[in-house]
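Okay, handing you the structure first.
Some chains have been omitted; the remaining ones sit where they do in the full complex.
Chain IDs A and B follow the sequence of writing; residue 1 opens each chain.
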Amino acid sequence: MEYDILVQQIIEFLGTFAFAISGIRHAASKRFDWFGGYVCGIAVAIGGGTIRDVMLGTTPFWMTNPIYMECTAMALLFVIVFARHLKRLSNAWFAFDTLGLALFNIAGIQKSIVFGQPFWVAIIMGCITGAAGGVIRDVLLNNEPVIFRKEIYAIAAVAGGLAYWGLVVLNVPIEVTVFVSFATTCLIRFMAVKYHLSLPKLKNE
Amino acid sequence: MEYDILVQQIIEFLGTFAFAISGIRHAASKRFDWFGGYVCGIAVAIGGGTIRDVMLGTTPFWMTNPIYMECTAMALLFVIVFARHLKRLSNAWFAFDTLGLALFNIAGIQKSIVFGQPFWVAIIMGCITGAAGGVIRDVLLNNEPVIFRKEIYAIAAVAGGLAYWGLVVLNVPIEVTVFVSFATTCLIRFMAVKYHLSLPKLKNE
């Protein structure tokens, strides 16, 4: 069990780091300064979870532990120092970002259940936890939110949430449930990017 | 009385539907995908009420009943299936949207009063309930908020709120108060669009 918690903490750290890197790189593409980069990194890393916690009526998670601010500061330092090498690592960012999405999704679902929410709310909260930070980033950067148009992203979180729900209803052990939900989100996201899968576009009238 | 509640529920459903349609059609004009359309629809339908509830310190209303998510899903389906015929219905959307504005405004006022807020706060909350969703939609779409420039919209809600306040002070029965407030908002909004009434623009220096 302690090993499980260690694995989860490592994934959470990598996910937060990858989310922060995503915000900072987008900020760099608009030539924001270091502070702007830090805020955009923070927005991606903690934005979704903060919205979730405010709606659940509890203190935002990042206020209880400075690790998220520190992790984002490390990401900023990393981007500043290794700016030239970031592109070469883009497969790593994509992988970490996907792990982060899948993990944050599950964390959002579980926290909502603990707060007595029904599963349909928990699935929405999981999706918000994983995907809303990127929307805030795009709003701050004055861009159209990328998840509303590009390869499947938020829907991968919803699918992972539905898998979680189904397995809980079937009384499957929690470790299996978490693993299957995690794998579902990761798999759909990987496939979406590999095969350029996206939802149909709405037709303009 | 049961008849009143039925009428109110029908108006609420039509208003939510019209608000969601507004978000989805705007998303379509930017060629967002189905998920992007759904989120924009949700933003208009529940965005204002969610801000109100968070500021009142209570659980957002949509988390207590899945009807709002379902209504938005129906609106999305409707837009996808009847894309070609939407424009012809624009008078209907406008009418439903106005009913929604007037009703959401009153719902926001009443909820704020129940939570012990003074009337000046309740009027602001009514206006936020009715009009803030459209602002969130425009922010997500990377547009300038339309209610800051076009025909009178939010001010119609404020006028309905002031009417509500005045009649409560005068001890008018609640049914009359609600009706007059509702009619005030609808009338001002209809007149504003019919005669292209808008507030004066600020002068650029």
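Going forward, contacts are C-beta pairs under 8 Å (C-beta built on N, C-alpha and C of every residue); 3 or more make two chains touch, one makes a residue touch a chain.
In this text, all values refer to a predicted model and were calculated from it rather than measured experimentally.
Identical protein chains form the entire complex, numbering 3 copies in the structure file, with 2 of these shown.
Here is the rule we use: only the chains that are shown with their structure count from here on.
Between chain A and chain B, the centres computed from C-alpha atoms are 31 Å apart. Across the interface of their complex, chain B is touched by residues 54-55, 57, 117, 120-121, 124, 135, 139, 142-145, 147-149, 154-155, 198-205 of chain A. Listed in rising order, the residues of chain B touching chain A in the complex are 24-25, 27-37, 39-40, 50, 54, 57-60, 63, 66, 69, 79-80, 83-84, 86-87, 139-142.
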